[in-house]
Structure formats: structure tokens, C-alpha cells
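Up next is chain A:
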Amino acid sequence: MDEFPLLTCIILTPAVGAVLVALTPARRPELSRAVGYAATAATAGFAGYLLWHFETGRAGYQFVEDHRWIGSLGVRYLLGVDGISLFMVALTALLFPLGLLASATLTERVKAFTVWMLILEASLLGVFLGLDLVLFFVFFEIVLVPMYFIIGGWGHENRVYAAIKFFLFTMAGSAFLLVGLLTLAFLHARAPGNDLTFDLRVLMEWAPGGLSDGTARLLFLAFFAAFAVKVPLFPLHTWLPDAHTEAPTAGSVILAGVLLKMGTYGFLRFSLTLFPEAAVDLAPLLLVLATIGITYGAIVAAMQPDLKRLIAYSSVAHLGFVVLGIFALTTQGLEGGLFTMISHGLTTSALFLLVGMLYDRRHTRQISDFGGLWKSVPILGGLFVATAFASIGLPGFSGFVGEFLALLGTFLVHRPYAIVAAVGVILAAVYLLWAVQRAFTGEPSGENATLPDLGFRELACVVPLLGLSLFLGIYPKPVIDRVEPSVKGIIEHVEDHTDYEEPAVATEGEEAER
Partner candidate 1 sequence: MIAALELTANHYLVLAAVLFTIGAVGLLIRRNVLVMFMCVELMLNAANLTFVTFARELDDVGGQAIVFFTLVVAAAEVAVGLAIIVAIFRRRRGATADDVHLLKG
Partner candidate 2 sequence: MIAQADPQELVTPTVDWLAIGPEIALAGAAIFIVLLRSIVRRGPWVYRASLFLAIGGVVAAGVLLGRQWNIVRDDGAIDTIAGMVRIDGFGVFLGAIVVAATLLTVLLASAYVERERLEGPEYLALVLMSATGMVAMTTANDLIVVFVALEVLSIPLYVLAAFDRRRLASQEAGIKYFVLGAFSSAILLYGIALVYGATGTTSITGIADFLAANTLLEQGVLLAGFALVLVGLGFKIAAVPFHMWTPDVYQGAPTPVTAFMSSATKVAGFAALLRVFEVAFPTYREDWRPVIAALAVLSLVVGSVAAVVQTDVKRMLAYSSIAHAGYILVGFAAASVGNRDAAARGQEAALFYLLVYAFMTIGAFAVVTVVARRRHDARHDLDDYRGLAVREPILAGLLAFFLLAQAGVPLTGGFVAKLQVFAAAVEARQYALAIVGVLAAVVAAFFYIRLVVVMFASEPEPAEGEEAVPRAAVEPGTGFVLATCAAITLVIGILPGTFLHFARDATFLL
């Protein structure tokens, strides 16, 4: 068990799959598809195995693999999984087979598409599993390339602009991350008795005490730049609507479902642990931006004439909740943030899938072109409405659990932000239901009246996501149980290195009052 490099297998399976797909003849797309399905399914299998064998209740990293990589820089091939990354891995492994399945309608250059998708999956998994800062950065950056090709190669009308914008925006952000992590490692190495290393486990023990306040803040901001772009936090979000809108369905699904999580994951994994003092000091900045994102994203979403664009802006709002929860620095906040990450991955992906299916039928994304779809395609309509409610954060769906915990966690320590952010709960209902009203209700006319409803394949894409969202909304315990030790570990780490103290009520509940 200890010897089996499970995490490497998880990363390598799609990569090997990509190579195999590349070897299939381009004239036989069905072969490429089959290999693609097999590779993603195998990855999902490994991820399932990981979920199953993950030891609940342990805070540290599990399944750790550690090898030398770039010797002279002390860079290591260091993988590990804990409660925080576990579900990101699971989500990634889940969304890719569905994304490929949803792309079955794709006809041009299927082979290349499948290759890029598999490379994308491998790199995303690497992001969530890498514990060496440079290794993480490598995966963090490499993600851009397949995503760029997917948007640029199979996107809609304005894809080139969107793809380049996406690439440059995120690259600009990670530029600062690179300088920041190098600085951190060298400052660490400069201290007597230390070797040059990018091992997160080592650095997070040293950095909080070893850095001066000012340096820690600068480094925090450098990391922030990269993660904030990815999240995306207001006002660094303008790449997102373009990228989401122009990407093909699978691209949007992965973008929203997994890619955005890289930013919030980075905040959790790196910003909080490496620079706890700065994180506590600068938390108001992030809370303000997150709160703006929540309300601003929602209002702007309401104004979008394009359905995909609307969902894109809704992601800005949702991810705002995540950041809010994370920087609340309470158990509930962090867990809520993490849970929202998972939940947003499920519901927003489902929304994008459904919009993609609509696009397959109507070849438009303009809300004004739709109307009355609930009547003409009742299953699609019903699923869309259900997913919309899941996304709105209706209790019983996973979105509620995440948003509620995030807001609750924020409320305990930063009351005003939580109150303003809670307005987002109202606004979410406004923009989504308005969209539903315009696109799905009413009497269908013209082309809208004669569309075919969802087929089995399409149902198989969406229903699992919605089902999972429902399941996690009603029984989130399995997730939270696995997440909690790691979250507690982070908070204790922050408490150890700062004056910050989590309110007693957050950890002890009613005991705290006695």
C-alpha cells in the first residue's frame, strides 16, 4: 500500500491516455473517444480508490511521494493529499469523463480535442497534488496551455480574443507567484542551517516566524496576484466571462468546475499556511473584494444577454463566497468555502452542460432567442430549473451547505461582510430566475417549439452532477468529516503564528457558552 504510487498513477493515467490518443489515427475519431473515455474513467477509478482509502480524521498529508527533481534548486517531486485536495481531485476526476461525454457532439479534430482534455486533466490533478512549490507552479502554469488550445481551437466566434486574454491574464498573475515563491525559498535557504527547498511542509513551519512582517506581506501579495486572477476576484475577473463564453462546452465545464478552484485552493494551501500573519492582517482586503465580487458579480450577471456569460458572472459571485469563507479563518468559513468549491463545481458545470446542449440544438446562447423551452423540452427545462435552484443555494442542495457555512463562519468574526454578502443570496435568485423566466417559460415559438429533448447520453452527463449536489446537500457529512482535520490544522497553524484566535463558539458550539 505504501509502496504503490497512487498519486502518480492518478496524474499519469490521463497523461498516458493523451499519448495513446495521439497514437490513434485521426481518421477514426471513435477510437480517440474510446481511449479518452477509458483514460478518464480509469483516472476516476483511481480517484475513487483514493477516496475509499483516504484515512478520515487525519490532518496530515497521505499517500505522500517524494523524489528529487531539479537537484540544484532543491525542487522535489513531492505529492500528497489531504482533506483539502482530496475532493478537488475527486471533482476533477468526475468532471472530465462527463466533459468528454458531453463533447460527443463535437465532430472536428476529435483526436486533438481529446488529447488536450487529457493533458488538462493530468495537469489539474497535478495542481491539487503537488506539495512542492515549484512543482505546484509547474502544473499551475501548464494548465494554461491545454485550456488555451481548447478555447482557441474549439470555441465560439470570439475565441481567439478570449483565449489570448485568458492566457495573458493568468500568466501575468502567476508571474508574481513565481518571483514570490523563489524569494520565499531563498530567504529560507539564507537562514543558517537551512537548505534550499520548496517543500511546502518545511516552508510553512519556517515562513511564519522567519519572515519579517513587511516581507511576508509582499510575498502574500505576490501569491495573491496569481490566485486572485484565477479565482477570479474583482477587479481581476474580466477574462472569465470571455473565456467561459467562448469556450466549448467541455471547456466551460472544466473552467468553472475545476480551473477556478485553483485560485481558492492556492489561497487555502499556500497563502494561509505560509503567511498567516499577513493573511490575518490583509484579510479585510480579501473580504472586501470577495464581498464586492458576490454582489457585483450577481448584479452584472443579471444584465447579461448571453446565457453563458450570465453563468460566468455567477461564478464570480460564487467564488466570492469561497474567498469570503476562507479568509474568515473559522472552521465553518473554511469548510464552507471548500464545500462551495465542490458544490460550484457540480452545479455550475451542470449549468454549462445544459447550456451547451441548448446550444447544440439552437446554435445560440442569447437569452432573447430562447423562450418557452420548458414546454418544448421539458426534461431539459426541468433539469435547468433544478440546477438553477441548486446554484441559487436552495437548502437540500450542496450549494446551500457551502454558502451557509461560509457566511456563518464569516459572520462569527467579520459581521458586516457576512451581512453584505448575504445579500448575494437574494441577488442569485434574481439573475437566475430571471434568466429561467426569459428562456424557459412562456409559450415556445418558432424554432424553440420543435426542439428534441435530452437523450440518454445527455442525461448521463447532467444527472450525476445534480444527483451529487442533492446528495451532498442532504448528507454533507462524509465530505466535512474528511475535510475537517485539515481545516482545523490550518486554523491552528494560523493561531500558532499570529494573535488571531478563532472564536470559541466556532469550535465548541454550545459548550462555549457554558
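The working rule: a residue touches a chain if its C-beta (ideal position, glycine included) is under 8 Å from a C-beta of that chain, and two chains touch if they have at least 3 such contacts; residues count from 1.
These made the cut because all candidates are chains of the complex that A comes from, given by their letters.
Fair warning: this is a prediction, and the values are worked out from it, not measured in the lab.
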Touching chain A in this complex, from the list 1 or 2, is candidate 2
Touching candidate 2 in the complex, chain A uses residues 68-73, 112, 134, 137-139, 141-142, 144-145, 148-149, 152-153, 159-160, 163-164, 167-168, 171-172, 175-176, 178-179, 182-183, 186, 189
